[in-house]
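Below is a structure I'd like to ask you about.
The complex is shown incomplete by one protein chain, all other protein chains being positioned as in the whole.
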Amino acid sequence: MQPFSYVEPRSRAEALRLAQAYPEARFLAGGTTLVDLMKSGVVHPPMLIDVNRIGGLDEIEAAEGSLRLGALARMSDAASHEAVRTQAPGLSESLLFAASGQLRNMASLGGNLLQRTRCLYFRDRHFPCNKRAPGSGCGAIDGENRALAVLGTSAACIANYPGDFAIMLVALDGTVYLDGPAGERAVPAATFHRLPADTPHIETVLAPGEMITAISLPLGALSRQSRYLKVRDRSSYEYASVSVAAAADFAPDGTIRDARLALGGLAAKPWPVTEAALLLAGRRPDDPVAMGRLMDAAVDGARPRSGNAYKVPQARSAIRRAFATLARRSARSVA
Amino acid sequence: MVAPRPDTAFAVHDPLAAVTLRLTVNGAVTEVSVEPWTTLLDALRERIGLTGTKKGCDHGACGACTVLIDGRRVLSCLTLALSARDGAITTIEGLAAPDGTLHPMQRAFAEHDALQCGYCTPGQIMSAVAVLAEADAGRPSAATDPAHRVTGRAVLDEREIRERMSGNLCRCAAYQNIVAAVREVAEATDPSRP
Partner (left out) sequence: MARGAIRTVDTLAAEAVPGVVRVFTPDTMPRLPSVPEQPDWDIMYGSSFVPMADRTIHYAGQPIGMVLAETLEAARHAATLIHYEFAAEEPVVGLDVTTDLAGEPGHEPEQIWLGFVAGYLPGAVKRGSGAAALDHAAVRLEGRWRLSTNHHNPMELVASTASWESADRLTLYETSQHVANHRNGLAKLLGLPRENVRVVASYVGGGFGCKGPVWPHSWLAALAAKAAGRPVRLVLSRAQMYTAVGYREEQWIDLRIGATQEGKLLGATVTKLSATPAWEDWVEPSWYPFTFMYDLPALETRCRLLRANVMAPTFMRAPGEAPGMLVQECAMNELAAELGVDPIELRLRNHADVYPIDGSQWSSKRLKECYRVGAERFGWASRSPTPRSMREGDLLIGMGMASASHTVYRQPASARVTITTTGIAHVAASATDIGTGTATFLRQITADELGLPLDAVQALIGDTGLPEAPMQAGASLTSSLGSAALAAARTLRGRVLALATGTEGSPLYGHNENDLALDDGRILAGGNPTGQTVSGVLRRAGLTELSSDGRFDPGGMGQVRSGDPVRDRREAPRGMHSFGAIFAEVAVDPELGLIRVRRLTGVYACGRILNPKLAESQLIGGITWGMSQALFEVTHMDARFGRFTNTNLSEYMVPVNLDVPVIDVTFLDDPDPYINPLGVKGVGEIGITGVAAAIADAVWHATGKRLRTLPILPDALLDGDEISSTRC
């Protein structure tokens, strides 16, 4: 770890002032990504602004058809919150399937959105990596890329976003609230992360000095029938090779009124499949034609590399599986 | 460096300066000298001399360094010592009673041979103690049916225990006996049982 100074503001305003004064400083929340990468020599901020003692940023509120999660709420607390579990079970699942009990107790929701890729070439500074050292090249494209992205990649980078919660947030039309030098703003979760293009080191729309303050999503029929399916080699404590965040509002006859879908593990950002609502409306999840079209749309443009072609059939199957589970759960709750 | 303001409660401006902290470890307030980059794990082991907490990976991938802060299990290798200064820290050394009587979880691990080399064991036990507390608080896990409404203690069947303990690697693979130990303590302390 490189040396750094450490400041601990007690107010949001002071935190933002510090961040503006020291552009290379980083906010420290749970530390589960940042401290790890600092130890690996991948990032070396000269100052950490520990935001953990700022009041009012860790509240979880459900009211008026909306769920609002403070950026400093811990993953485990959000996953266990009664409103999250009952009103957005898929969101709870996306949190519970991530990392381990210890890490979920530490990691904040805001920090989780900013989780960095697990690409091995990014994490070992002896390899070239355009994300870590712009212009140095991409070691992964022709290297060990089994875990990496097949969608939205570029010639500069095939890293994938490793998180889970953000995938469900995108599926459920979530919003990310930011505060910074230019004031507060809200961005759709679906546009919060960026694809690599030729600037893979810029991963989100977060401006210098900005912080995430809260996350919200609408509560309703879709969130109540949401499901997060995570596929991985190991049964637990592993990143997704593919994950599916699915939500469907079923009519009493079992047909789908409205649906949402986003994919994880496949791209540098949560991958929204915006065609889901249109392709599934009025259909049943076991309709092979509709589901086939949805699976085609989901992986359209996929560009597998030497080691990750398996992700495409895995993603297709996972999509069908997730909606089938939702249908079963819906039928069970009707019964 | 930054001028302290009233709303900046704490700052260490010199990255290489040692700061004296008061950490509350196992109920005792301990003065310890750390730098900003000292992790709680290294502070416990190298500065306070509590070597029961183990370093297995130093990157949050193995669980050997698990301690409790205010009763919550966390990884001390990814926690800065500075950040931990307000919390009540419990390490494996703090589990047994002052007279040396082992904590029920420690006793169960020994009785079930829930360890071989023993290196991951402090982390496993700290995690297991927290698992019971989490279950008592009705907290779900990835093994919990989302449709199931938890009232009171969450069910701790084999699958639940395995999932909740999956953040603690054991290379000797004593998992089967770890499950048996946790299960025994869970059953003995289940508030819903007479």
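Per-chain residue numbering starts at 1, and chain names A and B are given in the order in which the chains are listed.
Here is the rule we use: a residue touches a chain if its C-beta (ideal position, glycine included) is under 8 Å from a C-beta of that chain, and two chains touch if they have at least 3 such contacts.
As the structure is a prediction and not an experimental result, all values here were calculated from the model.
Student: Consider the whole complex, including the chain that is not shown, and state which of A:R10, A:R118 or A:R303 touches that chain.
Tutor: Touches the omitted chain: A:R118.
Student: Which listed residue, A:P9, A:G70, A:G111 or A:G139, touches the chain dropped from view?
Tutor: Residue touching the chain left out of view: A:G139.
Student: For the chain that's not shown, point to the residue among B:D70, B:D86, B:D113 or B:D145 touching it.
Tutor: B:D113
Student: For subunit B, which residues reach the chain that was dropped from this view?
Tutor: 16, 35, 37-38, 42, 46, 54-62, 64, 113, 115-120, 143, 159, 161-163, 165-179
Student: Considering the whole complex rather than only what is displayed, give the residues of subunit A touching the chain that is not shown.
Tutor: Per the touch rule, subunit A residues meeting the hidden chain are 1-3, 41, 118, 120-121, 123-124, 126-127, 139, 142-144, 146-147, 231, 233-239, 241, 307, 309-310, 313-314, 317-318, 320-321.
Just so it is clear, only the chains that are shown with their structure count from here on.
Student: Find the geometric centre of each of subunit A and subunit B from their Cα atoms only, then give the gap between the two centres in Å, rounded to an integer.
Tutor: Comparing mean C-alpha positions, subunit B is 27 Å from subunit A.
Student: Note which residues of subunit A are touching subunit B in the complex, please.
Tutor: That would be residues 1-11, 13-14, 18, 21-22, 28, 31-32, 35-36, 38-40, 46, 48, 50, 52-53, 76, 79-80, 85, 89-90, 92-93, 96-97, 99-103, 105-106, 235-237, 329, 332-333 of subunit A.
Student: Any idea which subunit B residues touch subunit A in the complex?
Tutor: The touching residues are 1-2, 5, 7-16, 35-37, 39, 58-60, 63, 66, 72-75, 78-80, 82-83, 86, 127, 130-131, 134, 137-142, 144, 146-147, 162-164, 166-168.
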